[in-house]
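A single protein chain has been omitted; all remaining protein chains appear in their positions.
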Amino acid sequence: MRLLVNKIFLVLSVLSAMIGLAFLAWILITLFIKGLGSFHFKLFLNDLIDGGLRNLIVGQFILAGLAAFIGIPLGMAAGIYIQEYGRGKYANLIRDLSDIMMSAPSIVIGAFVYAVIVVPTGGTSGFAGAIALAIMMIPVVINTTDNMLSLVPRELREAGIALGASKYRVILDIVIKAAKVGIMTGILLAFARIIGETAPLLFTSETSNYFSLDLTESFPSLTVSIYDLANEPEESSRDLAWAASFILTLLVLVINLTGRFFTRNKD
Amino acid sequence: MNIMHLKKFSFTYPGVEHPSVRSITLPIVKNKITALIGPSGCGKSTLLRSMNRIHDVYPGNKYDGKIELLDTKSGKKNNILEIQKENELIKLRQQVGMIFQKPTPFPMSIFDNVAYGLKIAGLKNKSELADRVEQALKDGALWKEVHDRLGKSAMGLSGGQQQRLCIARAVAVKPEVLLFDEPTSALDPISTGAIEELLVELKKDISIAIVTHNMQQASRISDYTAFMYLGDLVEYDKTETIFLNPAEKKTEDYITGRFG
Partner (left out) sequence: MEKIFQKLSLASATLVFVILLGIFFTLFNSSKLAIDEFGFDFITNPDWNKEVVIDSSSIIENESDEIIDEDEILFDEDDEEAETSTIYGGLVPIVGTLLTTLIALTFALPIAMGIAVFLAEIAPQNISHVVGVAIELLAAIPSIIFGMWGLYYFAPIVADIVGGYQVSLLTAGLVLGVMILPFMAAITRDSMNTTPGVLKESAYALGATKFEVIKDIIFPYSRTGIIGSIILALGRALGETMAVAFLIGSIFVLPTAINSPTISIPVAMANNFGEASGVGESALFYLALILFIISFAVISIAKFYFLKKAN
């Protein structure tokens, strides 16, 4: 009897794993079929106004790139503070707050940036969108920096100090270098996450049908446009939304897997 | 002549009520090897780590008494416990180096590891750096094994080689004193032997203090030995005396293995 229960349980567990994988496969296959179905090279040559995705893809990269440009140094510096300089209560408080921010609703961040940037500056802008993405990225970078630095053995730091290096030299030359691979992976995963975000951009940078490098205006976004296109009645819009979804997912998964590839080598 | 002299030195860890090391008076003789021995928890590592003030990395501890370091140029004796400024602490560590129990190669090339202390001290001239690195590696008995792969990562070296690299790295800045905190306890017997030989060579130019839980090692290589127990210095004398004719019963009990 016990063995029967055991067997049933094991079967259920394997079944759950298969369900999980099935969902993944279902989504990927759907994207593949619908996406490839509407795929043609003009997508990369035309902007949305001409039925292509060029401006959206470039725009999304620019937004995420700018967010990373702002978020990575700030996140790493804060992570360094918590792990290397922090002294008890304040450092722990920041660590906890950052952890909480990691799971905070992205649309609320969008509303926040709307109120503090879009309203005073009189309109949506690429800057606002990038900042919203940066706010989302910072806690993730803090978390990964903090964790990776904590794995570096303390003797390594002491050895640097014992040679007469000042603390910041030890951190930059030795500790960060030792944690380099883990931090890079964490940053890549964070980048993959924000490049797929929609909600924070909805009312901060919106999107645009035209190719634009002007961050002071509404800025083209792949994710926001997918939402718009999916809501349009025309079949062609829907098809374009699928093609865009396919490209977006491909992008996110490639960046994600690249990040994991780095740490795999270390083992 | 004493290169360092601890006088009634006590050390209390942060947040702890009683000192871990109590009123120790101990000379470190120039160009000799002084061994610190004693059972686990006796305070020997704590004492050693006070001598380059590495404890200061973890703020909140309390020092009492004096630790004098002889300035060989001026002949003055400076109390290193009085040092407050960051740049003077840095100078102290350039004069009093440290090797740890676990080999600690930096994540860089072999060359960069050895050159590190020199670079942060401000040495930029490439050929001079190369000369100093070569000399340090020779002093550290590692040159022959690595001279053709100085650009390779230090992480690829074996445990014994890594520890010799750490020694070469410390020696490169030409310190007066080198502190060794159980440097061979993580190594195999052959590497241990190589490093013990190295220490005996090094003492010609550098004064050495070594913490070891291996009594045979202390009797093999040291000139003077200090036996510590529960934070106190029980006995200090020439090594032969400590091992063949100790004055204190406790010392004798430890040496003969009556307690570990």
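All chains are identified by letter, namely A and B, in their written order; residue positions are counted from 1 within each chain.
In the analysis below, a residue touches a chain if its C-beta (ideal position, glycine included) is under 8 Å from a C-beta of that chain, and two chains touch if they have at least 3 such contacts.
Bear in mind the structure is a predicted one, so any value in this text is a computation, not a measurement.
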item: Chains on display which the left-out chain touches in the complete complex; value: A
item: Candidate in contact with the missing chain, chosen from A:V58, A:A91, A:V181 or A:L215; value: A:A91
item: Residue in contact with the excluded chain [from A:V58, A:I107, A:M184 or A:L215]; value: A:I107
item: Per the touch definition above, residue among A:I19, A:L36, A:I49 or A:L213 touching the missing chain; value: A:I19
item: Missing-partner contacts on subunit A, residue numbers; value: 2-3, 5-6, 9-10, 12-17, 19-21, 23-24, 26-27, 30-31, 34, 73-75, 77-78, 80-82, 84-86, 91, 93-101, 103-109, 111-112, 114-116, 135, 138-139, 142, 150, 166-168, 171, 189, 192-193, 196-199, 202-203, 223, 226-227, 230, 241-242, 245, 248-249, 252-253, 256-257, 260
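The working rule: only the chains that are shown with their structure count from here on.
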item: Computed distance of Cα centres, subunit B from subunit A, in Å; value: 47
item: Touching residues on subunit A, where the partner in the complex is subunit B; value: 87, 153, 155-166, 169, 173-174, 177-178, 180
item: Interfacial residue positions of subunit B with respect to subunit A in the complex; value: 52, 54, 57, 59, 86, 90-91, 93-94, 97-98, 100-102, 104, 106-108, 116-117, 120-121, 166, 169-170, 173
